[in-house]
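The structure's right below; bear with me while I get my questions together.
One chain of protein is taken out of this complex; the other chains stay put.
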């Protein structure tokens, strides 16, 4: 856990997971839920990857760098999807995803 | 793992988790996705509970009985919701949920 | 999410999950690892239940109260086990488990 990016990355993963869970649930209550289908799908995948990455980071797993690299990709895809929608929960989620994509990218780079 | 219901319960949880994941994804592609919102929510919760219960059963956790009791409730709720919809994926999921609710109920009863 | 205990409970689950992951990993590096076997087992179960409960709370699941009740039991058991050991990571984990057991208990009570 001597990696200076470690704590920041773990916090970013947790915040992103929470935002994605809340966004997916809120999307299911929107009037135009058919338009939100892809957002719900990426939210769900992003939440699950972020929770899993959080768990591996929290136990200082030797595989956390590899998982961070995948997590960064999923977060970026989710940020792009959420950014298309004006709902407040989508905009908030997009920002959490961007920050997590950056933190996971830095974490991976520092571990190679 | 001497409990005779153990293997059956673990298999039922895995089948139910798979059916719920597939049903939620298929629901998001339906024309009437707004009508499927509650089904997607219960599918998601049921899938996550079933995967978690599978993990605890697979490692013979002392808490698997307690978790089976909650899993049985979520499975029953998901079976009831899915049964309302004629889509093949919903009907298939409802059946997997019913079987898992029964298996988890038996498992819990046998462990008390 | 109008439940006043909601935010506190979610934060407690996340802190507890992190403490349990770190404690299990640290236990595996102790000289007397054989003495830590039960602590590792309960840490692992408690971490997984806390992450799962966090996910359901974060999406305001209708089943989060039921899961909180089980989570409170597992947290209490883990607090009791960790409290037996003088290692700093065990004492820290025991305290996180106690706080999470209390928060989950309050959450469950408020939802009934």
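Should a chain be cited, it is by its letter among A, B and C, assigned in written order, with residues numbered from 1 in that chain.
The definition used in the following text is that a residue touches a chain if its C-beta (ideal position, glycine included) is under 8 Å from a C-beta of that chain, and two chains touch if they have at least 3 such contacts.
Predicted, not measured: the structure shown is a model, and the values here were computed from it.
Pick from B:21, B:45, B:66 or B:81: which residue touches the chain that isn't shown?
For the chain that is not drawn, the touching residue is B:21.
Determine which one of B:9, B:33 or B:55 touches the chain that has been left out.
Selected residue, touching the omitted chain: B:55.
Which listed residue (A:34, A:70 or A:110) would be found touching the missing chain in the intact complex?
Checking the options A:34, A:70 or A:110, the one contacting the hidden chain is A:70.
Even though one chain is hidden, which residues of chain B still touch it in the full complex?
Those residues of chain B that touch the unshown chain are 10, 14, 17-18, 21-22, 24-25, 47, 51, 54-55, 58-60.
On chain C, what residues meet the omitted chain?
Per the touch rule, chain C residues meeting the hidden chain are 24-25, 28-29, 31, 33-34, 37, 40-41, 44.
Across the whole complex, list the residues on chain A that are touched by the chain not included here.
Where chain A meets the chain not shown: residues 41, 44-45, 48-49, 52, 55-56, 59, 61-63, 66-67, 69-70, 73-74, 77.
Operating definition for what follows: only the chains that are shown with their structure count from here on.
Let me have the rounded angstrom distance from the C-alpha centre of chain A over to the C-alpha centre of chain B, please.
Roughly 26 Å, centre to centre.
Which residues does chain A have that touch at least 2 chains other than itself?
Where chain A meets two or more other chains at a single residue, that happens at 24-25.
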